[in-house]
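All protein chains but one are shown at their positions in the complex.
After this line comes chain A, so read on.
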Amino acid sequence: MAVAPRINVGDDYKEKYGFFDPENYVFKAKRGLSPEIIQEISWMKQEPEWMAKLRLRALDIFRKKPMPTWGADLSKIDFENIFYYLKSSEKQSTSWDDVPDDIKRTFDRLGVPQAERKFLAGVAAQYESEVVYHSLHKDLEKKGVLFLDTDSGLRDHPELFQEYFGTVIPAADNKFAALNTAAWSGGSFIYVPKGVKVDIPLQAYFRINAENMGQFERTLIICDEDSFVHYIEGCTAPIYTTDSLHSAVVEIIVKKGARCRYTTIQNWSTNVYNLVTKRALAYEGATMEWVDGNLGSAVTMKYPSVYLMEPGAKGDVLSIAFAGKGQHQDAGAKMVHAAPNTTSTITSKSISKAGGRTSYRGLVKVQPGSSHVKSFVKCDALLLDDQSISDTYPYIECDESEVTIGHEATVSKVSDEQLFYLMSRGISQVEAETMIVNGFIEPFTKELPLEYAVELNRLIQLEMEGSVG
């Protein structure tokens, strides 16, 4: 498939994230998707019969479902040109020393082991299709916290998988959920027992290395009653001139009184299609928070959702999207109020530059009988020039009268007055614009752990410098 190069993030991305390793793989499936390839993946993983059957059913659903045309342009994706499974290492390691050298160097360059030493309670590192490294603090292990790659989770805890896997996001939910269910590999499985609070974040890092790679990680998080966990994921890939596909499914169950925060800093290279389904079920008095940052990718379509299942449940989505040249960030949120006295907030901040496009697409749905619901949606868009685009598609479906729903949307431009003011203090134009953008997303940044906030501000700086001229 010939596609015009979309390289525009500047040399900085290339140097910092855009490098690639030689392909030195244990197993690489043929290009394209077929029942044989799906069976091969399942066989390599030595899965239970039910999972193999589920995959094949999902493949069927994937093929029958039409491509969604209501959002970003997906017509250029060539599913036959993608590699659906790529195993880079014989086994998963719990020590970086056992990770193959090339791969270890990659994660070193990305700063993953350094971050692990400093401020993380557990780390998963996925390279292509499989998780190559995994760790969890001993004291958390003792408390019964499970933090595994999803393949190991299925192998070691089949009862939890039978109960929960595919219940939050069934294969038939949408075309890409079906694709993921058919081809899934890797991802994180987390179980936090009753009353256990994981105070330090757990992190997963997803790395695509090969060209035309499809990465389909599958994440399942179960927060038992009154527990807490903060899970952070980061993603990058080398810059190629042809497309890669990242299509993840994340299912989360937050039980009574528990709280889960899921933070994403997505910085895929601009040849990656990022089509992700993320959904959580929040039960009585539970809180689900999605903190979702989208900087990279050619196209992102992602609408983290919370289904508020029982009274007192609370859902929060706080998201930012940055679209530079050739990028379309179609992102938003979905809140489904399925019980009375539930609350939700959606805060979306988007920045478009150099012809980039950001779309906010959100749904607040109040089901019959869900009285005394409160919901507030706020979308702010910042345009850095006249070629860039921002649009908003807020949907509200309400079948109940006693509800409070608020919606606020603003679109603004970086003003000459702000630039002049900052520049009159000796600050260069690029730095002044960067300050204004970082100030604009500050409500998002301040929710991140300090190290990530610093990193995000630096990424914004790279984006601002990288696409100048």
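In this section, contacts are C-beta pairs under 8 Å (C-beta built on N, C-alpha and C of every residue); 3 or more make two chains touch, one makes a residue touch a chain; residues count from 1.
What we mean here is this: contacts and distances are computed from a predicted model.
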Inset, instruction - Between "Simple sugar transport system ATP-binding protein", "ABC transporter permease", "Imidazole glycerol phosphate synthase subunit HisH" or "Fe-S cluster assembly ATPase SufC", choose the name on the UniProt record of the chain that's been left out. - result: "Fe-S cluster assembly ATPase SufC"
Legend entry - Per the touch definition above, residue among A:Asn81, A:Ser152, A:Thr242 or A:Asn438 touching the missing chain: A:Asn438
Inset, instruction - Identify the residues of chain A touching the omitted chain, counting contacts across the whole complex. - result: 416-418, 420-429, 431-432, 435-436, 438-443, 461
